[in-house]
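Shown below is the structure under consideration.
All protein chains but one are shown in place.
Up next is subunit A:
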Amino acid sequence: MADPAPDDLAPDAASTRRERHASTARTAVLAVAGGTALFVLGSIFIDTGLIGHADTNRDVVASEPAAFSPPPMSSIPAGPEGDAIRRGMQIFLNPGTNAREFVGNSLACKNCHLDAGRKPDSAPMWAAWVAYPKYRSKNKQINTMEDRVKGCFTYSMNAQDGPSGKPPPPGSDIYKDLEVYFHWLAKNAPTGVDMEGAGYPEPTLSAAGYDPVRGAQVYSQNCAACHGSDGQGRQDINGRVVFPPLWGPRSYNWGAGMARIDNAAGFIKANMPLGQGNRLSDQQAWDVAAFVNSHERPKDPRQTGSVAEAAAKNHKDEKSYYGKVLDGRLIGVGTPLPAR
């Protein structure tokens, strides 16, 4: 590149200058090329994740993936079967309107079967669907799903205080619609297998047992904000039940599974406070379940004679206060009919 003309000062200076320019240009080219290469290399590193890219806002991933997940609500098919599934879901969410003849309190299916019957450890309906028909010691016979749902209306929904005074008659569309909804929820679920997340888990009962006095403390700290210190739940400005009543005339009756302390403890432990399952210790769950179920509620519809007779016949060996005396008060006598 440099001009080789020797012994001439002026040309020599010019050539040096040119040489210097050339070298500057060379340096510039090298620098730009190298810089670009470095930038590209750096971006590749970042993109491939070799260099950490702190994203504190990334959504939290589910901590415990459910063993089974029912189909999304958006996938309910069109057509007559889809219509029945939707009707079943509406009954499940709003039985006081869609099955009003047969509901005698302020509860709905969704209160104990959370997320419209989908949530594991909250007696999900996809797990129940594949468990029936089966033998139940509660009535000592084989129960179909219709028999089981009839039990829900009879006890948990306290049908005796409803407009018709009894659960839906055999073969009612209410059973059919609910069953087709459960069937749809259980799509791809195995039959005859104990599914993970079925029913409620049973918390460990320590030597300390359960105690409603300790439970009252747990209740006021963890439950009263929503269910009220009087346990009567809360309604919005339109009178719609937002937090269900836990005892008293508008809650489940003495025949309901939830009136058993072990059952309630399992539900509470896994699901309460809402969205904070397992916040309470096993001991707290047992105590607060005992507190809730030490209050009076509608009478057991199976009771024909005295409470003592009904206790011996239907509540033997169960963990409940039915027929027992607590603070000088006989438990299980029932609450008066609610005003309508």
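Keep this in mind: contacts are C-beta pairs under 8 Å (C-beta built on N, C-alpha and C of every residue); 3 or more make two chains touch, one makes a residue touch a chain; residues count from 1.
Quick note on the criterion: contacts and distances are computed from a predicted model.
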| item | value |
| --- | --- |
| Choices "3-oxoacid CoA-transferase subunit B", "C-type cytochrome", "Branched-chain amino acid ABC transporter permease" or "Cation:proton antiporter" - which one is the UniProt name of the chain not shown | "C-type cytochrome" |
| Residue of A:208, A:225 or A:326 in touch with the missing chain, whole complex considered | A:225 |
| Listed residues A:75, A:276 or A:306, member touching the removed chain | A:276 |
| Hidden partner chain, residues of subunit A it touches | 7, 23-24, 27, 30-32, 34-39, 42-43, 57-63, 65-66, 69, 73, 86-87, 90, 94, 96-98, 100, 114-116, 118-119, 221-222, 224-226, 228-230, 232, 234-243, 273-277, 279 |
